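The other protein chains are all here in position, but one chain of the complex has been omitted.
Per-chain residue numbering starts at 1, and chain names A, B and C are given in the order in which the chains are listed.
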């Protein structure tokens, strides 16, 4: 009979920054840790460790509620590996109001996107593979992780020129993420449907999330958390391949998966929706063995327990990152967004732009159309746009997953 | 038989401001004008002139769409008096993005609320009444309007110290509004139900709008457009009363009504909803005689014509301005807004505040409750709040209209 | 022989607010306290207690450096009464960057000026005077201070609707200020000369500061710290006068003085200048008896000690608040500020506005002139202005103090 008591987590605090008044900004870290002996002996059986963070962009707060619900649910799960959860990952951003809204996608001083400051130095990959061409899998895994962590430590502690505000935050988060195998970075769009950024090799995993749209992304590092944790391994696998030693990305020591999970729209907290999103993540974690499935249906389930977490049935669409297109406004004006998210759009206008200054002697309404069928995924957060504001992002050349 | 051809309007442009690059900000003005002889000879029968503006606050854009729909509908109405419509009333505000949103409730340089800069000088009222104690109604009406307009002209043109950005805008708008009898200032809340600011004496008119919540406001000038146009007349009526000459506010030469019409939530354009709001305004205008009702049902209605505009049936609640309460957040945190707008709230929490930093060693969820039954009217636009951010505004001591 | 050892202060921490992440914003408070018996027995001889705060507006940081230098100097002064010093008075404001600068004059959510949220309820004054018409001076002093503090307590602790972010800060500061007799609120202008806001009755004190420009302000409450602490007493003195009991404002129990000390330009910390400003404040405090003057010149002064603090000789100009005029830009453009601060300006242009869009077919340079002689005190912080931006503030009808 499978019995377990409620799990306990460890809570710690990270110092993420200081403001002008000296106010310290801290981040709480919640960790479920299993005994090392619980983990499988070989890499084939090893249960992956997990890192989940939320709210790197200031206005994208729903991930905090999802972490709340995950913590509530994980208490009663049969946890098989280490899970670290970090809400409020970027307190500088999430505390930065301007007007009524949170100005949170970029550093308000520099304009740099907070999610473009993680570290990856491609230059170290090939030399590492050459040095360790004959090392065992376990050695490669251990030494490469050590290298990644040493690089972060070097950045954090041995730089006479200092770090930018965003680097200090990003590197501290990345130090935790590099110690995990599966990384979930919880974001939202402006006004958006749920969608998932998934590395191409991890496509099979996408179907375990209750998310109908998946973006398949290549091995290109642009500074984001997900890329910063999978690109090093993907590049290492490619480096070994060039040297004639073949690994399969996503398997064995390369069983690394990182996702940016887009939970919907920013500037919203909804605990009921967050519960659904937490179930979706648990479905993925159970698939990965992080949570053991109950295998004995004869045991009556107790309150708060579940027989297991499984993905919902839904049509899941995907497209490649190159086919994820932004549509910029051809004019300034005020926008009536018409296109429904997630539905292939059959040539109808995506939006109407109101231009009252043209009323009476011009076109007061301008339809924004495309010449192809796309799936609208998100649109701009405000009804007022400048010429050139990003109106929509859409899937082109999409396919069923 | 009642026939009419489509009405035509005059379009003009007002210069509202200049930016640093010299860029001029202009505002289009649409006017339907009737022959003076169309108007009634006595004040009892006089059809009131109308002034409607939108978007004084930058993010409150839906009023522009309502003016679009009004213009479309008015073309086919039987118009009995002058109607002036001004969308984009404040182009400085509506063009001011900060981050993705429009920073539009106040001047971004000074912080002054754009809708607190209109003019009213209480000091001129009593002397005017004394000087004109025996004047005819028509003389009082003409001279007092002349005085109001002269004061605005004085402000606009004869001030060596200049005007603030907001005053220049407000005074130019007010100059138009003072030439009308009925003034509608189209606003929205942050995230809000529809509601109406209505002077106490005009309560009967509130039921002609399709708006379920009405705030009854007293004769206190705080700088807003509605107040700046009805307070002078209300104060004049009171001044005459003190001198022993009694008029009824809202009748005869005092048939002045000004409303702030709150159309719902900011940062949204919805042309379908705007059509509904335009019908609601036409219902009020028809009630006031500005639009003649079709009186011959035997005539088949042509396309675009309507037999008339009437208010929808609905329960309309009202409260006095003193009973319109703001509730400020007792703590910083992230808010799951729970209360449904417009429904008397029977003691349930209005919101839950998430505080993940307290998870594990404190209260991660805080319920925000009130000790009385209220009607929630609007809530803050963002899920993130500081301690002291306005969470909700609610009707207390409400009653049916 | 007058000997003393270095004074010690007490340091405490006030909780001023919470951000969305739960981050607490605190303010350090430094207090020098003397034994109650040190103070004079009668009100004529009573040494006034002092309250000094800085940085209520976020960008006005130099006051923090002045408090640093005051603390350094006060260690070696012969202190005769309680002195409380509060740097970083408003951590919400001083931590709020937007772009490179601090957006600090108003609450970034509401636009309300942080220095317009203090409390004063005129309604309580006349009833208090009537109730205490025959009370002794000491009773009046004690009971009225008690009333002021009770009102603040009521606001802070017994309000089911909560407080705005700014009220919570202002009231906590005001609670400390009401316990002092002399209040100095350290501010700066945008780009400014040093100037002083001084209640009319305290004019004699203005000459003890090393500040060449003084604004004499009347008994009108607009929400600022200085007004919130002297208006209640001034109004009380006037209320007693109406009842036939005459006190002299600024003497006896009405020896209350509050100043807004404008230290120069915002966005600057200069510790050397701060030392000069600290000496200026000590000159005022010594004049008021808060610091005892060394009376024995035979004693050789030790390092860090001073024989006393005296004002510098300088021409001091003053004008009444009504004569402190703002000049608003007649056009958008880019401004070459020409007028030198503090010098009566003999008809020369204050500024030239560059309008390159007019080059070649209009006037690329516009001179901004006045028709009278004024003293320029401050100008706008940026070279780019909208039509209507406040360019300069100037003294008109000034006179020597």
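Going forward, a contact is a pair of C-beta atoms (placed from the backbone, for glycine too) under 8 Å apart; a residue touches a chain by one contact, two chains touch by 3 or more.
Note that the structure is predicted; figures quoted are calculated from it, not measured.
From the options A:29, A:79 or A:92, the residue with contact to the chain not on display is A:92.
From the options A:163, A:271, A:338 or A:365, the residue with contact to the chain not on display is A:163. Here the missing chain is touched by one residue of A:223, A:289 or A:332, and it is A:332.
Contact residues of chain C toward the unshown chain are 9, 11, 26, 28, 30, 58-59, 61-62, 64-65, 67-68, 71, 87-88, 94-95, 97-105, 190, 267-271, 334-336, 352, 354, 356-357, 359-361, 364-365, 380-384, 386. Touching residues on chain B toward the chain that is not drawn are 19-26, 61, 88, 91, 94-100, 102-103, 108-109. Across the interface with the omitted chain, chain A contributes residues 17-23, 92, 98, 105-107, 109-113, 160-168, 325-334, 355-358, 370-371, 384-390.
Operating definition for what follows: only the chains that are shown with their structure count from here on.
Once CA atoms are averaged chain by chain and compared with the all-protein CA average, the nearest chain turns out to be B. Chain centres computed from CA atoms place C at the largest separation from chain A. Counting the residue numbers used at the interface between chain A and chain B, over half appear in both copies, so the two copies meet with largely the same residues. In this assembly, the C-alpha centroid of chain A lies 49 Å from the C-alpha centroid of chain C. Centres computed as Cα averages put chain A at a distance of 44 Å from chain B. Residues of chain C found to touch two or more other chains are 19-23, 98, 109.
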